[in-house]
Each structure stands twice: as C-alpha cells, then as structure tokens.
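Step one of this worksheet: look at the structure below.
Of the protein chains in this complex, one is absent; all others appear in place.
By written order: A, B and C. Residues from 1 in each chain.
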Amino acid sequence: MKNMNINTTISVLGPARIPSPLTSQGVTRDGKTRFMKDEYRISVDVRVDRVAGENKDSLLSFEQAGPRENIYFDPSKLKCAVVTCGGLCPGLNDIIRSLVLELYHVYGVKTIYGIRHGLQGFIPKYGHDLIELNPERVSGIQNTGGSMLGSSRGGQDIGEIVDCLERIGVGLLFMVGGDGTLMASKAIGDEILNRRLKISVVGIPKTIDNDIFLVSRSFGFDSAVDVATLAIKGAHNEAEAYPNGIGLIKLMGRHSGFLAATAALAQPDANFVLIPEEEILLHGENGLLAAVERRLALRKHAVIIVAEGAGQNFFEDKDIEHDASGNLKLKDIGLFLKTEISTYFKSKNIPISLKYIDPSYIIRSLPANANDSVFCGLLARDAVHAGMAGKTNLLISFWNNNYVHIPMDASAGQRKKMDPSGRLWQSVLESTGQNLLFNG
Amino acid sequence: MKNMNINTTISVLGPARIPSPLTSQGVTRDGKTRFMKDEYRISVDVRVDRVAGENKDSLLSFEQAGPRENIYFDPSKLKCAVVTCGGLCPGLNDIIRSLVLELYHVYGVKTIYGIRHGLQGFIPKYGHDLIELNPERVSGIQNTGGSMLGSSRGGQDIGEIVDCLERIGVGLLFMVGGDGTLMASKAIGDEILNRRLKISVVGIPKTIDNDIFLVSRSFGFDSAVDVATLAIKGAHNEAEAYPNGIGLIKLMGRHSGFLAATAALAQPDANFVLIPEEEILLHGENGLLAAVERRLALRKHAVIIVAEGAGQNFFEDKDIEHDASGNLKLKDIGLFLKTEISTYFKSKNIPISLKYIDPSYIIRSLPANANDSVFCGLLARDAVHAGMAGKTNLLISFWNNNYVHIPMDASAGQRKKMDPSGRLWQSVLESTGQNLLFNG
Amino acid sequence: MKNMNINTTISVLGPARIPSPLTSQGVTRDGKTRFMKDEYRISVDVRVDRVAGENKDSLLSFEQAGPRENIYFDPSKLKCAVVTCGGLCPGLNDIIRSLVLELYHVYGVKTIYGIRHGLQGFIPKYGHDLIELNPERVSGIQNTGGSMLGSSRGGQDIGEIVDCLERIGVGLLFMVGGDGTLMASKAIGDEILNRRLKISVVGIPKTIDNDIFLVSRSFGFDSAVDVATLAIKGAHNEAEAYPNGIGLIKLMGRHSGFLAATAALAQPDANFVLIPEEEILLHGENGLLAAVERRLALRKHAVIIVAEGAGQNFFEDKDIEHDASGNLKLKDIGLFLKTEISTYFKSKNIPISLKYIDPSYIIRSLPANANDSVFCGLLARDAVHAGMAGKTNLLISFWNNNYVHIPMDASAGQRKKMDPSGRLWQSVLESTGQNLLFNG
Partner (left out) sequence: MKNMNINTTISVLGPARIPSPLTSQGVTRDGKTRFMKDEYRISVDVRVDRVAGENKDSLLSFEQAGPRENIYFDPSKLKCAVVTCGGLCPGLNDIIRSLVLELYHVYGVKTIYGIRHGLQGFIPKYGHDLIELNPERVSGIQNTGGSMLGSSRGGQDIGEIVDCLERIGVGLLFMVGGDGTLMASKAIGDEILNRRLKISVVGIPKTIDNDIFLVSRSFGFDSAVDVATLAIKGAHNEAEAYPNGIGLIKLMGRHSGFLAATAALAQPDANFVLIPEEEILLHGENGLLAAVERRLALRKHAVIIVAEGAGQNFFEDKDIEHDASGNLKLKDIGLFLKTEISTYFKSKNIPISLKYIDPSYIIRSLPANANDSVFCGLLARDAVHAGMAGKTNLLISFWNNNYVHIPMDASAGQRKKMDPSGRLWQSVLESTGQNLLFNG
C-alpha cells in the first residue's frame, strides 16, 4: 500500500485541554506514562524490503489509539449515545457493555443512551424508546448473542438523525455497523460540521465478512469461523457416509472469501472453496462440475464450501435487486450450485447424495467467543478514548497488531479483498488441492 | 397399552447350551449372579391404578435384555456383521464400537464384518468392500460424527442380502436403522427362516425423530436436542433484534413432534411450536398468522418452531412423492410458512424481519453427546448378549428405564406419536402459551 | 424392592375443593382430560417375572405427579417461597425459573419470595434480604450456572425457620436441596404440623452424586457427566503423551459411584474406576498399584477415575471430621492416591508421569445442558401442581420414566447406591477390564 493515497489525518473538534480523569493512574509504578500521544503512529505497511532504497520517512502510518492525557469533553456534562446497525454479529453486546463500563467507571460519564433498532431509533415516527444504559443494565449481556439494543437495516434521513442528537443533547455518538453504517456516519459527521455542532462521531466497524477496508480484523469473525467449522464437519460426515456423497456449505462473504477460506483451513475437510475474488468455471474440463466428478471417481465423496458472493457471474444483470440497506441482493449461489450439481450428475446418470447446509443465522446470532470478547473490549475502550479526546469522524481499527484511528472517509465505500496470491488463499489451494480449477 | 394385542414373545434359533464365556465373571463378589433369565420381564405399563381391581397377572411385559448364562453360538467359529442404514444420527459410531468391543473382548468373536453403505453393501453390483472390524479399527471412532461404515437409503433385494450372508458365512447380523430398516430386517429374518439358516438378526432402532413404536428413547435424540437449542437461541436473538422480528426454525420430525417439543422446553424461547400430531390452522382468527400478528403487536417479536412433518394438510394429494427409502417425500413446511408469513404481513402492510433457520444436517452429523454415548454403549452390549444367546428377529429397546427385547413384528410398521394430552405436549403449551391456536 | 417396607402415602393439608385454574384448558381437543387423579400410581418395581405367581395387587407404587382437577390453595391469596440449599448443581436456575413461571402464569400466584443463601435466608441475624420473584426477574437465568438465590451449607434452627414462614405469611414452600435439606424439610413439616399451620412443604431433590433414595435421576447429573468427560479426555491425552503416563481424575460421589461410572462409559478412556460401593485393594498382587504397574508394562499408560468417597477404608477413624452441613468430611482420596502411586513407582525405580485432575467446581457451577433443562422444567411444574393441591412433606421424584410423589420420610436419611451386580457397574467392568482388581 506504500503508494496509495490514503488520508490518515484524524479530525478533532477542538483542542483537548481537560486533564484526563485517568491522570492519577496515568503513571505506572515503573514511572512510565500509559498515555498515548497523537504523534505515536503505526506503520501501514510492515514490509521493509532491503531491496529498494526507499525513503522510509514517507511511510504511511495511522494514528495509534489509546487514552490521551487531555480530553475534550467534560465528563460530568457529557451525554453519550450508542447505536448498533445492520446484520447481527457475535460481539455486539460485548461492545455495548465495554463502552458503557469505560464511559461510566473510568471517565465518569453518567448519561449514556442506547438507541433502539439501529438508525430507526433516531427517527420519531418509528416510536422506539431510548434505553438508559448503566453498568447494572449491561451486566452479563456479553453472554448472550444478538444486540441488546436491537438493530435494523437500511438508511434513514441524515437531517432527522442529527435533529435527534441535538434534541437529546448528545455530544458523543458511537456507531457500530458495517460499510453502509460507516457511510451514514460520515454523512452525519458532515451535517454536524455544517450545523457547527460539537458532536463527535466514532465508528466501530462491524462485518461478519471481515472485509472492511483498512481494518485487518473485524470483531465476530473469529466466532463465525468457530461455528462454521461445525457445519463443515457435518457436511464432511454426510459426504463420507453415502456413496458419491457431496456436502455443500454456504458461508457468509458477499464480496470477499475470508470466512470461507479461514473456515476451510480451520476444519480442513473441504475439497473445493469458492470465493467472490475468484471467478468460478462451472462447465468444461476445468470447471467445477468436472472436477467434482473426478474427485468422486477417485475418493467417493466431496466437500464444497461456497461464499455467498461467489459465482455472481452466473446471474443475469436484469436480476439485480437491492435490499433495505441498499446492498446488492445477491442471487443464491448455494441453491444455484445445488441445482447445477444435481442436474449435471443426473444427466451423466451418476447417482449422488447431495446435502446442502446453510448455517447463516446460527453463526450471526451466537455470543462472541473468548478471543472476540477480549477484542471487543479493547476496541470499545479505544473508541471511548478517541471520543473523549474530541476526535471525530474516525473509526477504530486493528492494524499490524495495534489499535489505530482511521479517518472515516479513508475506509468507507471501499472493500478489503483477499489477495489471490497471498498466503491465506494460497494455503487454501494447498489444503484443498483445487488449484487447477481456476486455471481456465 | 394394557389392552393392546402386542406379541411379546422372542424367537430363538434353538436351545442355548453353551456356557457363556462370561461365566467366570458371572458371580459378583456379593454372591449374586449377573446373568439375566428369560423369565425376567419388564412391565409394559407402569400405571397400576388403585381404582380398578384389575388382574395384574395379565400385565403385558417385555423380556428383559442382558447377558444370558448359556449362549447359542460358539464364539470361536462365529462370524458377525454390522450394517448401518438410512439417515445419519449421532451415536452410530458409538454403537459400532461397542458391538465390536463386546463381541471381541467379552465373547471372543474375532471375525466381525462391517458392511459398507447400508443395504447396498450386501449387493455385489455396488462393489462396496467389506471392512474387517476389530478393536484397533474402532478405537476413537465415537469422537467423530457420521458412521464409519457409511450408509445408504432405500431397500435392496432381500434374497440377494441373504445370499450375501450365506456366502460370507455370517451367523449373527446387527442391523442399525429406522422403521424401513426394521421392516427389511423382518423380511430378512423370514427369508432366513425359509432357507432354514441359523442366522440371527438383531435390530438396533435408530431414528432422530424418536418415533419408533415401543421404544421410549432412541439414541442420538438427546444430542439432537442439544444442537437444536443453538438454533433456537439464534432465532430468538435475531427475532428480538429487529422490529417485528420473526425467527422460524425447522426441526426434524416427519411423523412426530418429539424433537420440536423437547427442544422447545430445553431452550424456552419459542412462542409457537407446530407438530405433525396437531393440525395447524393458518388463516382466520384462531390461525397461526393472526396469532403471530397479535404476538408482534404485544411483544414485537416471535419465535416459531416447526417440525418438518407438521402442516402436511396444506399440500395437495397430487403432490405426493416418495424418496429412495420409500418414505413419503414431505413438502417443505418451513419454506411454505416462510412464504405464507411474508405474504400475510405484506398484504397487511406490516413490515417484518423474518429469519429462517434449517439446521438439519448439522444436527444429524455430529458426534453423540455424553448421555447418548452411554446409552449407545448399553444398547450395543445388549444387542450382543441377545444375538449370542441365539435370539433373533428382535430389536433392543429402552422401556421404563430398562433395556428389553421387542419382537420385530411388534414394532415395525407402526409409529410412536406424542400424546396431545400428555405431559410433554401440555408442558409445551404451558411454556409457549399457544393453547388457543388449535381450538378451531 | 418388592418386599421393602416403604411408606408411599402422601400427606395433604386438607381436602382440595377449589377448581384448578387450569380447568378451561383441562380437556384437550380429543376429549381427554389432562388432570391426574391421586389414584393414578406408578409401580415401584417394573420387573414382573413370570417365574413367580406373585400377588400383583401388592405391587408397591408411588402416586403419580401432575396437575389435579381441584386445588387446595386460593392462588389470589397465596404467598409462596423458594429456597436452594447446599452445594451448587447445574439446573438450579432452571428450577427457580420454572417454579415462578408456573405459579405466576398458570396458577395466577403473584407473590413469590426468593429466600437468599439457603436456610440462612430464613434467619434474621444473617440479614439477607428477600427477593420478590416474577417472570421478568427470572427471564434468562437458566442460561447462567449457579443459583440466582444463592445457597449456604449447614442447618439452621427449625423453629426460627417456621417463625419466618409465619411472619411473611408463606403458604407454600419449595425447598431444593440434598439429603440434609430433605431432613430439614421433614423437620420443618413436623413443626408446621405441631403449630397447626397450613403451610405446604414440597421438596425438589438435588444431588450431583445422583444418590437420593427412591429418585432414579437427579437434575444436574447429566450435565455433570458432560463436563466430566472433558476431564477424562484431558487425562487420557496426558497419559498417552508421556512414557508411563498416568492420568488420575477425581470426580464427585461421596457415597456412590454413579458419576464416576457413568462418565467412564461416556468417555471410555479409563482403565480403572474406583467407587465407594467397592472397597479398594491398594497393595498386593490384586491391588490397584500392581494392576497399574501391569497396565503400564503392557500399554505404557493408564487412566484412573476415583470417586471422592472411594477408599475411605484407608483413613483412620480418628481423622473423622464433619462440615457445616453435618456431612462427614471425607479424606481426600485423590491426593492420597497421587502420593501412594508416586511412592510405589519411586520405590520400584520406575519413572512415571502422573497428572492429577480435580474438576469439581467447574462441574458444579455451569449451566444445565439441554436434557437437564427439560427435566428441571418438568420437575418444577410438578412441584407446583403438588403444592397447589395442598400436598405436603413430599418430594418430586422421577421413577420408571414417570414423575411421582414420594413422602419425605420414605427418602430422607437413606442413600441410593450402585448395585455392584447391576448393569451399570458391570458395564464399567467390561469397558475397563478391571474386574480382577476387586477379587481379593
């Protein structure tokens, strides 16, 4: 990414002049300060090849996240709000809980509103009540899946949202959501600027597909892999049990194959993994159908993982539709493949036993695993630190093992994709032996 | 069942004259024998009402399972075979493992054939090899789901099956399967009788629906409930998160609602449970659709569990098809309800968020839980005891907390169903509060 | 048990004259009533041997549990109380939740007190507050282990307890606890009788050891087996990995080996299972130490499960102590064996690698699994039905697949033990091959 033109400058509402309430605890016993400075930055790229005599001073870097010595908002007067948007994802309740505990106990912010059902919760006509959040209210919620605040899909009028923020006097808004939400956040931030309001907007990126740009890891993704392995095990057992058994699993991944690829490495029973980043050949010598036939001839069973966004090339443009969030409505590649495979083998008069598994909502709606819980806690704490310091229009990202600040406009509207020549996908190819499939 | 005309007499190949190899261990330290006698019987009904002066001597009872003092087969010369048929079910590998260990270590039978892919494995044209089973081969298989022998659906020619048994010299055949398999077992037993062969056939009933007649508990059912609760939790979290959220879960249960009802009690988040035993009203004041609408008006979300065999009254007779096993192909009530609910609320202009979960193969293909593992081990041991004693054409059942012998013709071809006025279903009605739904 | 002299008559406070609020739902669509009659009884013994011409009329039987057509208490005026006592056990929160929902929604009882921290909660000097229980308060608690009411060990003054019941006006008390609690319940019941109060006391037996007399299954036991299998797997992996590896697991079971035996069948990796019902030989040719040595010589590793109450014969009488509940304080057989085994092999100059695992509180404190959740729900509902009908001094038991009423004085003070010549223990002996160990 060295030559990419990415804005890495973080906006602030104004100078942070208030000593952080953390000050008394800010110096550890060994005399070191625990506060971050804005000058602390994390290199975007960690490849420092000896080949080239590059000018390392030009290294792109992100501002490091963490508590600041001075903050912008006066905690005793600040009102905060939290909203979760879009599809469910393991860890939403961990995020909500940690935001509340950090604001309440560490910074002393006592008024925290939970906005119900995503962006709908800002709009009067839906009639969703606000929830007052405090430590008792969020106690134990991390052990349950879903979001205690609820969610909704689709956009809402930006003006009405900012009206609501003004009306209830919110100074700091945390928005948890995917790409659509981040674009809404940006629009909200712009409108706030237009109105010359002092409201900070901090985004926490959420995507079960793990495909947000400039975010190396999304919360909930690891939990999703955990559960996806159950489906793969099941498909494998079904495939092995029956003569010419085929197990076909559809996993999430609208624009990227991270979940399909990672799950395939975690439970290495799959023989074919199909992802949006690689166009699928279906027919012909090098196509999937012939490859499955060869596999059955050789080993009597086959396991196929398909990401939901794979193979969209099979569908006609005229079929294009969009959902309430404005996302492209994908054609169901799982059911499509199920039909194609059945038809193919029927035409060849080869009896098969095909089992189709679509675990979707079972994955989305369960609690975060231990790893994601830790991650969510740290993301949320850093979101609070950033917001209290008056930073705005940014999102909290994990990059090169560090938590960093990304300007919203640097990320929103783009997708992270798997690099077909990268280690992850190459490892899948080695693990499955499916390499020839794509060499048309 | 007191007045039912059930045959409870167990067939034997001939007198058992060989002292059991267990004899030396047959008397425990406290001087008691551990052998069962054929006269030991388990009452079919445990209700002994004081009201009536019934003649208790007429109590219907089943022969108790367990090791016999004398056995029929000479272990050093006996060849056994094991076959697993039909759909996968947690515990198949536990059964195979325990059959092999009991035959090999306790009785000293050294030749045990594993028949591959269900009844197909008997038929030459399929070309499936036999597997030689021994303790090393089955070591650890219980930790994996599926069946190490594989399975297949559909019947095969009975004559050819018995030809195969004769050809490889099997004296004792263990058949693990559902109702169709039990009927095949019976036909095999009859053919064996016709040919005057000395081959014992012992059935171990398998059904994830828990609906085999005269069998109070089927292996794998408890594991199925375990996993089904995950799907219910997920559906509930999805339903709660969205305005007018509806979670719809389809669970197994072609003719009975045991799994749907038990899972609904295990994870008490469902508001409606639909089972084959109770006809569903869809439309009208007392119909499901209006009830869901009332529920949404009141509580903003609803969770519905539907057994796959429920609501078959909605489908036309002309649609009837059968699968390879001769089972009636059920119309997909899950997808049907998904469409009906969407259409209903669309017509009323009420936006809903409907999530459909069908965990089927994830449930079927996982390993048995601890409880089912114990159960499978005991079932398999008793199957060996029965077979070694020369008993035939029977199945091993669990009844009133005891393992018993059931003549195959007493069970095959009938279904166990939930009693709508029994405790299980009544508890579901109390737990969901859905009582009015069925009072048309 | 045919000749045992067991009292099976249930006490009542007085005639039940109030039609049950369930009446309108009491007749199911098929015209059958769902109400139980007191004359419905469940046979204690299901063995009906054809050998003897026994008089079946003398069959011992228990009153069947379930809703009665008439009840004793007026729900609108009744106050109930719930208390959980003794050690934690998976399912306590399921029990509390189901008691509250059944009382509140089905019978219409609106005042339900939760007594905090076991019997201490009745005694003013401890200062524990009452909790008002209602459906909202118990929502979701079943997903958490422990007891939302807390618990405590040890007895309290019976007079003070009954004083408290009088003071707060409780008419129906549910006591969840083990043998000590049941004896306290009995004493409370007697004192209530002495004072001519109309207070019903219903016990729900709780024991992770599954050893309550006349109770075939205790809630939480199946969940305990689930978790115990993890410890056995771990011990087995440790034992196999190291030269002469020994895995030693201590499981609960003060007076009985049900948990040790059942877990050994569920995860069949153990070579030795030691239980209180069978005295252990340690030294000599037939002793455990020599047997472990032989096992190591043959297979290089060994796994041993010991119930905490096993081998108490090794400890001197003078060491006897009692805990706060008056239970005999057992000497720690796990640590004792760990030392003895180490010493033995050191003396023989045989290097071993011994790993000791004691999962105790991990088992006790986790939530109930699906199977136990269903079971707890049904136990609690039947406890409510019994109490509302004015029955008292009884406990709800599961017997021969039916829920029944057992008079408290028939069960309290006795222990259920494993029958050494029964199927469970014999299966363990077969599974481990440890038979010779006990033939001194």
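Basically, a residue touches a chain if its C-beta (ideal position, glycine included) is under 8 Å from a C-beta of that chain, and two chains touch if they have at least 3 such contacts.
Quick caveat, the model's predicted, so the values are computed rather than measured.
Engineer: Using the definition of touch stated at the top, determine which of C:152, C:200 or C:271 touches the missing chain.
Structural biologist: Selected residue, touching the omitted chain: C:152.
Engineer: Of the listed residues C:128, C:186 or C:217, which contacts the missing chain in the full complex?
Structural biologist: Touching the chain that is not displayed is residue C:128.
Engineer: On chain B, what residues meet the omitted chain?
Structural biologist: Residues touching the hidden chain, for chain B, are 140, 143-144.
Engineer: Under the stated touch rule, tell me which residues of chain A contact the chain that is not displayed.
Structural biologist: Output for chain A: 25, 28-30, 32-34, 37, 39-43, 46-51, 53, 55-57, 59, 61, 64, 66, 101-102, 105-106, 142, 216, 222, 225-226, 228-229, 262-263, 265-268, 278, 369-371, 373-374, 377-378, 381, 400-403, 420-421, 423, 426-427, 429-431, 433, 435, 438-439.
Engineer: Contact with the hidden chain only, please: which chain C residues?
Structural biologist: 88, 117, 120, 126, 128, 144-147, 150-153, 230-231, 233-238, 240-243, 247, 353, 355-362, 364-366
Keep this in mind: only the chains that are shown with their structure count from here on.
Engineer: Averaging over Cα atoms per chain, report the distance between chain A and chain B in Å.
Structural biologist: Each chain reduced to its C-alpha mean, chain A and chain B end up 42 Å apart.
Engineer: Give, as an integer number of Å, the spacing between the C-alpha centres of chain C and chain A.
Structural biologist: It comes to 46 Å between the two C-alpha centres.
Engineer: Where in chain A do residues touch two or more other chains at once?
Structural biologist: Residue numbers touching two or more other chains: 144.
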